[in-house]
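Here the structure is laid out as structure tokens; the discussion comes afterwards.
With one protein chain withheld, the remaining protein chains of the complex are depicted in position.
Labels run A and B following the written order; every chain starts at residue 1.
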Amino acid sequence: MAIETPKRVHSEPVVVNIGPQHPSTHGVFRLKATLDGEIVQDVDMLIGYLHRSMEKLAEERTFTQNIPFTDRIDYLAAMSNNLSYCLAVEKLAGIEVPLRGQWLRVLFAELQRIASHAMANGTFVNDCGAWQTPLMYMFREREKILDLFEMTCGARLTTNYMRIGGVAFDPPLELWPALCSLLDEMPDRLEEYAALTVDNEIVLARSKGVGVVSAEAALNASLSGPLLRGSGVPWDLRKADPYCVYDQLDFDIPVGRDGDCYDRFRVRLEEVRQSVRILNQVVERIPGGPWQAEVPLHLRPAAGEAYARIESPRGELGFYVVSDGGPTPWRFHCRAPSLINLSALKEMTVGRSLADAIVTLGSIDIVVGEIDR
Amino acid sequence: MDGVGHHLAFWSLAVITVGAALGILVSRNLIHAMVMLILSFIGVAGLYLLLSAEFIAVVQILVYVGAISVLMLFAILLTPRAARDNAETAMRYPGLILMGLVIAATVFVALETDWGAVREEPVAESARIIGQSLINEFVLPFEIAAVLLTAALVGAVALARRDDEDIDAHEQSLTLEGREDSGGSS
Partner (left out) sequence: MSAWLLAAWYDLRDLSGISREITEWVASWGPEWLASAVSGAIGAIGILAVIGPTLMILIWTERKVIARLQVRYGPNRVGPRGLLQPVADAVKLILKEELVPRAADKWLFFLPPVLVFIPALLVWGVLPFGPHMQVADLNVGVLFLLAVSGTNVLAVFIAGWASNNKYALFGAMRVIAMTISYEIAMVLALLTVVFLTGTMSINGIVLWQQQEDLILIVLLPMTALTFLLGATAELNRTPMDIAEAESEIVAGYHTEYSGMRFGLFYAVELANTLVMSAFMATFFLGGWWLWGLDAWVPSWIILLVKTSLVYFVFIWLRGTLPRLRIDQLMTFCWKLLVPAGLLFVAIAAVERTLLLEYAWDRTIALPVMAVINAAVTVAVIGAYARVTGAGAHRAPAGPRMARGRLGGLRAARQLAQAPSGSD
């Protein structure tokens, strides 16, 4: 029996299913990776494990009834989703929001941004291999923010707080001292995060130069949010296309240098600092008055279409709503930043090791509820 | 070598060693055979220990169990389709004959040798004595072995190392094609 000897050492690529149940896919997301040893040759992103048919369901419910759906699209930034959807409907129906309502929206959207970025950065360092510690530190502040949400609207995660024409409730009086003490301690806490992670030699080794996206590639892939800014493109809808009262507030847009995972991490950390800055201004300048416009419960906007977008913690979050004059939207669509940001994953990971791919995935900060809707 | 303990230890170790060695032959699964081989190594180490050669016993574990078997496992894992069962080959009967001859020779030698058992007390610090004799009496063989190993090491590195062009080609094959395999050695 002749044995055929191969001329070259032949190593077979291994296909590894990362997910849908995996500690690092942050939900039920499946990454089919083809590996040569530890090197990623190809990744295939398989989504749909959390598909709940939100967009179709929304066509059967009235405009107001759809607000709780938006909570569940990006369950880590429910406030932002509420806000974006309400802005779209208000644009469609031509509703003016009272001033206090607008300020309250900014207040809660920014609190939500801090909470979401705390989660994103915490899990990112976890993906770098830390044993939960940075996550726990960042969760400490997230907990306090969620407490503020609970005080205001009774829910911590799925807030359902924004309403078409304003917000549901004026926050209780206890909120303000709690918020002020949180804002007072935030700079110290931020220093603590930075001390733990920013100069950490291992975090640097794991994330610097990993998962690089150039500015051109980021724009071509239509990335948004910290990913786009991490790649060096100064683009933030709060400044570029201001909504609510962001044009009256003073804050800066942090922009990364190299477009790697570390830059995204730093951009998020800096955005938290800027959000604290915004919140301080909000606490000082928030006017009194009504917080909700008079809007009929069964809103029937005139036939037409509207798209409203905000800068959610993950990027450009837009809602596209079409009305045919009836009580329910004729079409309801969500431009989810996670889904579009995820499309750059392949480019970032191929040719690098599996460990880098995990870190890169962590730096994108996906929320599977938003990807699958 | 007398006393119940010694006999008990010797026979159990002998059974383990020979049984595991038989297991290597019988097992068709390469990894199973490896595990048996390791067990056999451990049995041999136990026999050394019984002979009061602690140093040799520990080195047996360190080198054979800790290093060589791991090396073999690596080699098995890196060989494609190594985990499959060994099929019957044409070499089966020649191998059987060869094995029979080896066993016969070993048995013959074992029976014919005059096993003049050493009646001396075991040396107390075998490691120290081995070390001293390596440095004094047997320094030349020791050095020759060292040079040989170094040469082997350098040779292995030279063989395993790819030229820069190859590395570039390798990286390109990773990013572009993905499937095209790069050569192992130049």
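Convention: a contact is a pair of C-beta atoms (placed from the backbone, for glycine too) under 8 Å apart; a residue touches a chain by one contact, two chains touch by 3 or more.
The structure displayed is predicted, hence computed values, not measured ones.
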Message = Which candidate, A:R61, A:K208 or A:R300, sits in contact with the chain we can't see?
response = A:K208
Task = Check each of A:A77, A:V255 or A:V321 against the chain that is not shown and name the one that touches it.
result = A:V255
Request  = Based on the whole complex, identify which of A:V125, A:V212 or A:V368 touches the chain you can't see.
outcome  = A:V125
Remark   = Touching the hidden chain, out of A:R30, A:H117 or A:R266, is A:R266
Residue ranges of subunit A at the interface with the undisplayed chain = 14, 16, 22-24, 38, 125-133, 136-137, 140, 196, 198-206, 208, 215-216, 219, 229-236, 239-240, 252-257, 262-263, 266-267, 270, 353-356, 358, 362
Ask   = When the complex is taken as a whole, what residues of subunit B touch the one chain not shown?
value = 3-6, 29, 31-32, 35, 38, 54-55, 58-59, 61-62, 65-67, 69-70, 73-74, 77, 83, 124-128
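Rule of thumb we're sticking to: only the chains that are shown with their structure count from here on.
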Query = Taking each chain's centre as the mean position of its Cα atoms, how many Å separate subunit A from subunit B?
reply = 56
